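Here the complex is missing one protein chain, while the rest keep their positions.
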Amino acid sequence: MRPGKMRGGIRFSHPLDGLSSPFEDLPTPSVVTVALQQDRSGVCALRVKKNDVVLAGQIIGESPRPNGASIHAPISGVVTELIKAFQDFHGRMVPAVVIESDGAANPCEIPADTDPLAAVQQAGVVCFDHKTDPLAAKLEEARSRKVGTLIVNALDGEPLLSSRARLLLEQAEAIAAGIDALKKILDLGRVILTVDANAAEAIAAATRAFSGAVQILPLRNRYPQAVDYLLVQRALNVEIPYSLGVRITDIGALLVDVEAMAAVGRGQPVVERFISVATGKGHVKNLRVAIGTPIRAVLEHCRITPEPGGKILAGGPMTGTALSGLDQPVTKEFAGVFVQGRSEVVKLEEAVCIKCGRCVEVCPMRLMPFLISGFSEKGRLAEAAQHDLFACIECGCCTYLCPVRIPMVQFIQFAKGQLMAQRKGV
Amino acid sequence: MTLRELIQMVVVLTIVTSVCAGGLAAVKLATREQIDYQQIKFIKEPALKKILADYDNDPISDRLQVVTGKDARGRDVKTTFFLAKKGGTVKSLAFEASGPGYGGPVGVMIAIDPQQDEVQAVAVTTQSETPGLGTKIVDDPAFPAQFANKPVSANFNLAAAGGQIQAISGATVSSNGVSAAVTRGVELYQNVKSQLGL
Amino acid sequence: MESVLTAILTVGAIGMLAGLILGVTAKIFYVHVDPRIGQVSDILPGANCGGCGYAGCTDLAAAIVQGNAPANACKAASDELAQEIAAMLGISVDTQERQVAQIFCQGDAAAAERKFTYMGIQDCRAAQEVSGGDKACRYGCLGLGTCVRACFFGAMHMGPNGLPVVNTELCTGCGSCAQICPRHIPKLIPVSQKAATFCSSHDVGRAVKDVCTVGCLGDGLCKKVCPEKAVTIEKFLAVVDPAKCTGCGLCFEKCIPRIIQAVVLTRDSKKKAA
Amino acid sequence: MAARVVNEFTKGFWKEIAPLRFALGICPALAVSTKVESALGMGFAVVFVLCMSNVLVSAVRNVVPDKVRIAVFISIIATGVVIVELVMQAYFYPLFLVLGIWIPLIVVNCIVLGRAEAFARKNPILLSLSDGLGMGLGFTLSLVVISSIREILGSGTWLGMPILPEAYPGFGFLLRPPGAFVIFGLILGIMNLISARIEKKRA
Amino acid sequence: MKEPGFVVAVGPHIHSGNSVRDMMLHQIIALLPAVAAAFLVFGADTLRVAAIAMGSAVFWDAVLQKLFKRSLSIGDLSAAAGGLVLAMLLPATVPWWVVVLGTLVMLLLGKHVYGGLGCNPFNGVLIAYVALLLSYPGLVGDYPVPTSDMMMTQNSPLLELKDKGAEFLDETFPLQDLFLGSTLITGTIGEVSKLALLLGGLFLVLRRKISWIIPAGFLSGLAGFAAVFWLIDPETYASPLFHLLAGGSLLGAFFLATDWTTSPVTKTGMALFGLVCGVMTMAIRLWSQWPEGAYFAVFMVSMLTPFFDKLRPKVFGSKFGSHRQVQF
Amino acid sequence: MSQERIEFGEIVATDGRTAQVRMKRSSQCAACSCAGLCSPFGKDWMVVAADNTLGAAAGQKVRITYRVAGEVKASFILYIVPVFALLLGALLGSAIDPFHNTDLSAVAAGLSFVVVSFLLIRKYAAWKYGRNRSYHPRISEVLSGPER
Partner (left out) sequence: MQDYLLMIVAAMFINNIVLIRFMGNCPVVGVTSSYESALGMGAAVVFVATMAGTTCWIIQKTILEVLEIEYLQTLVFILVIAALVQFVEILMQKVAPPLYRALGIFLPLITTNCMVFGVSVLNIKEEHSFMQTLVFSLASAVGFALVLLFMAGLRERMDATGRVPQLLRGVPITLITAGMMGLSFAGLLGMV
């Protein structure tokens, strides 16, 4: 099958360095901090009290939405503190639970749920992508819209991240089981697996595990094709607009990633994440990390000493979120860890655009980034919106290539924020 | 807005414009002579002085007006010929012609020896060419000198158009204006020569 | 003489025609325009700053003339101008006290901690969006000068310590700065106000102490000492009621971080009398 | 009164100097500023028209109905312009040739109508005369400044007299239309700079 | 401070390393073959003009940056590159003061009055070139006889075409010489060797420093237009190949029309821009007083750049509607 | 390419179901430095007849809403079409030359073509916009009470 044509974007030179490095288990930390909002479900309702004893996998935060994802205790131990306003890595103030490990791994007994959708909901599975929607809600929506095509994504979102490809290689069976579970919920006519064309071993593993039931679509590395809308376009050749309220399920397709499929396949509550750790010099390790583990522990395990004046990112180097400190715990939203030394930090300035057009050439949404960001800079927000501001997916390709290093993505975010605030104000 | 106001407006405007026109007509009457004199003095005289040599009369007063054609609306177009005489015989005949230049029409004064049917001299009278470029047709004496002492039947076009005149480099358009003016002038001369009674 | 007559008759006729057309046009498009609108908008400052809520000075002028806005609706015009407008229109105007902006934060680089180093657009609103701003205090001034750029009247500048400074002589009290600041640090106070707490933090004292040496602890020492009961504590922040405060200064001494201070309206300074 | 007369006169030289302050009457300032000589001629023509129209407008200010006032003003101005045209033809013929179409175009110069509308129709004759004289001379001054720069740098002369050394090759660009635009633009920039400086000093 | 202060910023957190300096350096390198070719033909004067142009450009840039109170950024090499391109448009015999004046005009009117690099609507090099050509036609528009007697002037191929027609062009200027450059051919410094220009241009295209679309459009527009007239009347009109190889076609196509700031940013815009430039070049060569039209053409057509840029691609997914209304 | 336009104005007169509303020609006039001098005989406002469905009274400020043809299209029809008619007429006139005086013929034919073009525009406008009420201005909101 032929992939849809993609315009723009960037082909990075060493995309999958970490494919050959197996997942290591990070030793269970003695204390974890679990934020009670880790996905689009909203803030979960607290289900434990201070000094409660919890088992690993026990629900400590219940989703406010019927099909939302609940939050489970990643380790067994004692609740030592309930934090009312914990500032998470987005800057949001959310409640959090601190659990001190009892040293033993005491798993919680989970009654096997017969309804597969309820099982997904119970396990707190989310889509481990940029948006972290709860998977059950997505499945519910997909079922109501009679979705017949499933796209399973094993492409890693950004350069230097390799956890999805590696996961496909290591846990192809679990992923296959996950897909089977989805087949029970949805009437799937077609399943497509998108995978990096360079990940030959992973493709081989997938071919073995799926035994022909799944169409495998190898794609040459090209950032940001893993963004949901672009990926649907590559897989199905349909362009769904970003920001117009059109959803992927509207065209009868559902996009999930391999990590979510593996979680469904394992049938266990989600209490861990598979992440890649990298520094400015390249890939370091692939890790399996308990949710709530502070970044400090991750870095210590990888023998990385962060430099003052450097950057610690949750996620990849293109769209990752910079952390203000090392105490931030890993959450379901954590895609990876990327550490930059002081000298590697890119300095973006409010320079004057020289109209070289590189940003226009590279923008996968075919926007005019320099204009949008220029309007934003000058406070001409209406004109920014006129130039399709809201179609920008903030992938950062424009800024990456800009020779004068205008912080276009930030200007775009700024304009969006101001406009949304105005809209709310009205 | 009443009818009264409307009438008032019309009346005021009519009066004001009439008064203005009357005043202007008076000024015009008072200055007419002076304007005619100035026009000839400043436009014609320097050029005449430049191109006419060897005469003992006042060519400005010895001038003839001859109908040389019709304009688009069928009215007569007149050309003024200045006569330079020596001892009563007409030595030269000077008149103006114009051609298209870069910044507008270029006017030249042409002096022709009616006996020899030969162009004696040419001088630029009016022009609005670019200073330093097109104005070389005035400032560079070598250029108009090319026209002198050539029979009226000569080809006064620029060399590029097959004629004998070397254009000023960088000012081809202005040069062409002069050469077109002279070409038209000698044509006109040949057409009306008989009417001049010489 | 004949030519003079020709001129007069011709041009007179053209003038008459023009007059007719003009008259007919005027008749078709006739309307009464209140001349006072122009006069009022001549008096107004003409900055079109929008502080009054109308689209521009002319719009406001029309509203004032039609009685839809008070004569002193322009925030930027001085009292005298308002009086002048009122006098012209023959209406009265209740004089409102002039207000000026003051900066309610003193956490400069030496006094307040920063969580991290912010790199990006030099605009406080943008910085606020990035992990909630770099200042450790959630309420403190971010110091990127967005308010300064928003001031239409050039009444603000960034001080040497990285905090904005209001020139109260130029400040018209239009409130643009207060509106644009993501942390609402500039606040309008009446010119007669004697004392104020130059801090905006609603955090509890302990948390404030951790991040800033000049933050309001909300311990209420000032409230206790104030003879006029002019100070109240609202969510861990002391607030001075300008109507009650006499400026006696008793509270100044009691305040541990010394953030309750006299308001000094001199040029280029809100600086303490301490 | 005398102070007001002086004031109305002097404001035309810096505070309200046209066309440098207001973007009005740009065209003649560009067109006739190749040489200082023609700039002066044009300037004086405008001075005459302005004074005449200001005085006449002021004289009839209480008689003319409001609706036709601008038509009347225009007639008056046009009359002044034609007088200039005729007189110039009669007595300053070479200048008339240089200025050409720009003499009749004074009639549409916004400065002239602008002063009639904004000043003369509200003020007595003496003040209007003073205003017209000041504004007109200010306009002349603007033209002279622009034309001096163009003439000196463009051809090395001022009012026809050689100023720069013989060897100065001239910069013909400045004598051409684009040069006029550029010089005008740069002068406006410099004026802004000076005003900003003055403002700063005052503050 | 308890923690090391990490940097927090919005992504992307890595950068391609593109920079103005890098782009300008590429441009300078790309012109080196042309400079070398001119050196072989015109001798040391080539280097004199190039050095004066680059030096004075950098000097004026620094002075004007000071004057306009901008931070000093001569290190971005933009002035140096601009100076070198200007030198390409001048004859090797041009006096030093003309070059110095030209770079002043270039940096003042083509850069600093508009706010510095990237803000100018017209290419400074072209502004300077046209201003100089109009002011000193003899010094800038006349070309020396290569190597032998540089005091004499000689017709460039296009001037020869303009003056004498197309009849003997092939004999006077063998295409091979036009392409490789030789002492038979005079012109500006940058017009000597088309091979050198092509090498430089392809270098820029392959290194992705300029878009291939503009030169392609330019050259095809020029060749197409020339071909029409040549096919109608090969006696009077020169062949498209001659027009491609003579004068500044390649210089204009690869080094002037591709100026980032004054050319369009969208692909369609670039294609049209190039095409119109090419056609305009031919129109000027055929009908105006100037023998060469490439430089004027680029200058003029950059007025249209804002309009070409309105021809932008459809936004991703715009089949479903307009993105201008937010519907979150 | 038509668009909905909203303008603000003041009622100067009412008669039955329609009201004469005076409105600023455009906000752009406010920003212009010429301050009305552009139009010595004109004015920077215009009066339109609007459907007075809300029963507003003279002196009230109102919002009026109407659909207009796009500016570009309108200026093309009203400005460019007559000019081309003039050109075409003059060309034809001077080519056929019925009066044996090219200027006179051109003038006569040109002027008659302009008149015809205006008649055609009138027909077109009536056909295109006349029946559709949405092109007719209507008062959509009363913003303020009468003056004083």
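Order as written gives the chain letters A, B, C, D, E and F; numbering starts at 1 within each chain.
The rule we apply is simple: contacts are C-beta pairs under 8 Å (C-beta built on N, C-alpha and C of every residue); 3 or more make two chains touch, one makes a residue touch a chain.
Note that this is a predicted model, so its numbers are computed, not measured.
J.: Would you mind listing the shown chains in contact with the chain that isn't displayed?
T.: Looking at the complete complex, the unshown chain comes into contact with A, B, C, D, E, F.
J.: For the chain not shown, which residue from E:C119, E:A216 or E:L311 touches it across the whole complex?
T.: From the options E:C119, E:A216 or E:L311, the contact with the absent chain belongs to E:C119.
J.: What subunit A residues would touch the chain not displayed?
T.: Against the missing chain, subunit A presents residues 352-353, 355, 370-371, 374-375, 378, 380, 383.
J.: In the full complex, which bits of subunit C touch the chain not displayed? Write them out.
T.: 3, 6-7, 10-11, 14-15, 17-18, 21-22, 24-25, 28
J.: Even though one chain is hidden, which residues of subunit F still touch it in the full complex?
T.: 5, 25-26, 28-29, 32-34, 37-44, 46, 48, 66-80, 82-83, 86-87, 90-91, 94, 102-103, 106-107, 110, 118, 121-122, 124-125, 129, 135, 137
Quick note on the criterion: only the chains that are shown with their structure count from here on.
J.: Hopping along touching chains only, can you work out the least number of steps from subunit D to subunit E?
T.: Minimum step count, subunit D to subunit E: 1.
J.: Hey, which chain ends up farthest from subunit B, C-alpha centres compared?
T.: Between subunit B and the rest, the longest centre separation is with A.
J.: Which chains are joined by the largest number of contacting C-beta pairs?
T.: A-E
J.: Tell me, please, which chain's centre (mean of its C-alpha atoms) is farthest from the centre of subunit E?
T.: So the farthest one, by centre of C-alpha atoms, is C.
J.: Where the centre of all protein Cα atoms falls, which chain's Cα centre is nearest to that point?
T.: Chain closest to the assembly's C-alpha mean: E.
J.: Between subunit C and subunit E, what's the gap in Å when you average each chain's C-alpha atoms?
T.: Whole-Å distance between the two chain centres: 51.
J.: Just curious, how far off is subunit F from subunit A if you go by their C-alpha centres, in Å?
T.: Between these chains, centre-to-centre, one finds 57 Å.
J.: How many Å are there between the centre of subunit A and the centre of subunit E, using C-alpha atoms for each centre?
T.: Roughly 47 Å separates the two chain centres.
J.: Residues of subunit A touching 2+ other chains?
T.: 309, 321-322, 324-325, 345, 348, 407, 410, 413
J.: By residue number and range, which residues of subunit F touch two or more other chains?
T.: Within subunit F, residues 41 contact more than one other chain.
J.: For subunit C, which residues count as touching subunit A in their complex?
T.: Residues 115-117, 119-123, 125-126, 129-132 of subunit C touch subunit A in their complex.
J.: Touching subunit D in the complex: which residues of subunit C?
T.: Going through subunit C, the ones touching subunit D are 15, 18-19, 22-23, 26.
J.: Report the residues of subunit B in contact with subunit E in the complex, numbered from low to high.
T.: It is residues 133, 160, 169-170, 172-173 of subunit B that touch subunit E.
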